[in-house]
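Removed: one protein chain of the complex. Kept in place: all other protein chains.
Then we have subunit A:
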């Protein structure tokens, strides 16, 4: 087993930065009670201005520099960890969140698909960069060693033979030990793990709590470590709170792109697609505006999902300014990629019918694309359905027009009757009773139509269709 540890050194900050449009703006995350606000962490631009973690907000404001503030939320960090675990799940079935702000992946079984490791690592890094998370990646034979080595260096890949050597150089202060043990070891003059490993085990067991020996054994692989493996959630929910009130749908596109990108990453991890999801636009007062996005087939490609959502969003009239965006996806059917033949008969087919249909529906409305089928029924209004049927219906024997008018119109001009009458009398059971004599007619200009005279009523013929 080989374990990759991905450490996120500034997870809280990245989580906030990725929803801001300008990542280089000075930003500080605040924590603590309202009387004593402290800067918990700050980005590079803010550090350059003299802001330090641990500084009080009052002291920072005395510096006289402009910087943006956001809340440091433990719950948000949890949510990001869950999201990253969902992302990592596509690369390995054993993903663990055992250590805070770090992911552990068992990758040996995944190397056949994604390997070799340098290429795999490059892919992980590229995807994390695209998602906007700073990271360090280390590969080691045991999970504990991977986590400890990630403290020391980025990009290391250690095998069993090199493990002991790599561990000996780790400073005691960064070896993942508890604070008391670290202090005690430092006071004994032990600076690196090499010196700790050199001590006899029985004296270590006597002088220190049991967790020290257990940790050392986990590092070297002498004792297996029990990890809780991550189980992906069954639904996706993500929320972005905006810093200001947004009144146009155009300004919502940037956060929307992030949300959809996250959804696509999550779907990739679960190997599923999405068929129905909803976008909630939250306002200051009142119910959030709901935007339902329903697709006819499961999709998971971020660009396409964004385009479809965008088409529906642009038609929306915002009644009140938007404060937050929330995306929820519950219906996650398995994703079945389309079959394509190697030598496609239509080489320029750059858009499949399914994609085209979704694009049309996104702009024109959900009911805009429909099939057509015939229905075994004598009344012309009922003899067709706006849906594709699997089997064709019975064929009519009498001539029927290709075009049917939506409502019958009285014929005002003189017409010549070519054939008829044909009596259609039906529908007494459902209230739409109909007794008509149908004629095939020709107007003076040569148009052929289908008209009827209601039985027992005087008046002009009613035109119902054209023989197109």
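Assume a residue touches a chain if its C-beta (ideal position, glycine included) is under 8 Å from a C-beta of that chain, and two chains touch if they have at least 3 such contacts; residues count from 1.
Quick note on the criterion: contacts and distances are computed from a predicted model.
In the listed set "ABC transporter ATP-binding protein", "Translesion DNA synthesis-associated protein ImuA", "Response regulator transcription factor" or "Formate dehydrogenase (Quinone-dependent) catalytic subunit", the entry agreeing with the UniProt name of the missing subunit chain is "Translesion DNA synthesis-associated protein ImuA". Of the listed residues A:389, A:432 or A:455, the one in contact with the hidden chain in the full complex is A:389. Checked against the full complex, the candidates A:93, A:235 or A:352 give a single residue touching the omitted chain, namely A:352. Across the entire complex, the residue among A:1, A:44, A:62 or A:364 in touch with the chain not shown is A:364. Where subunit A meets the chain that is not shown, the touching residues are 346, 348-353, 355-357, 359-360, 363-365, 367-375, 380, 383-386, 388-390, 392-393, 395-396, 399-406, 440, 443, 445-449, 465-468.
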